[in-house]
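Please read the structure below before turning to the comments.
With one protein chain removed, the remaining protein chains of the complex are shown where they sit.
Up next, chain A:
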Amino acid sequence: MEKLMDPADPAAGLAAVVALRRLADRLEDSQVEAALRAGWSWSDVAEVLGVTRQAVHKKHAARLIAAGVALRRR
């Protein structure tokens, strides 16, 4: 348990990288969904994320359409 928490241990440090990627992915999925449910446009979501509208649409549109989110025209 101690070893798992030791930032000087490469195994813990590398596991932290994986954990952060998981967290970023989880937050992106949930926050993009929340924004679109709140009526945001794809363009506005893309601008905040610093990616193209096409990129965010390609990554999330199918999931959110299947989830029944009422999407604004892009």
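Assume contacts are C-beta pairs under 8 Å (C-beta built on N, C-alpha and C of every residue); 3 or more make two chains touch, one makes a residue touch a chain; residues count from 1.
The rule is simple: contacts and distances are computed from a predicted model.
UniProt records the chain missing from this view under the protein name "ClpA/ClpB-like protein", selected from "ABC transporter permease", "Hydrogenase maturation protein, carbamoyl dehydratase HypE", "TldD/PmbA family protein" or "ClpA/ClpB-like protein".
One chain is missing from the display, and on chain A it is touched by residues 1, 4-7, 11-13, 15-16, 18-20, 22-23, 25-27, 29-31, 33-34, 62-64, 66-67.
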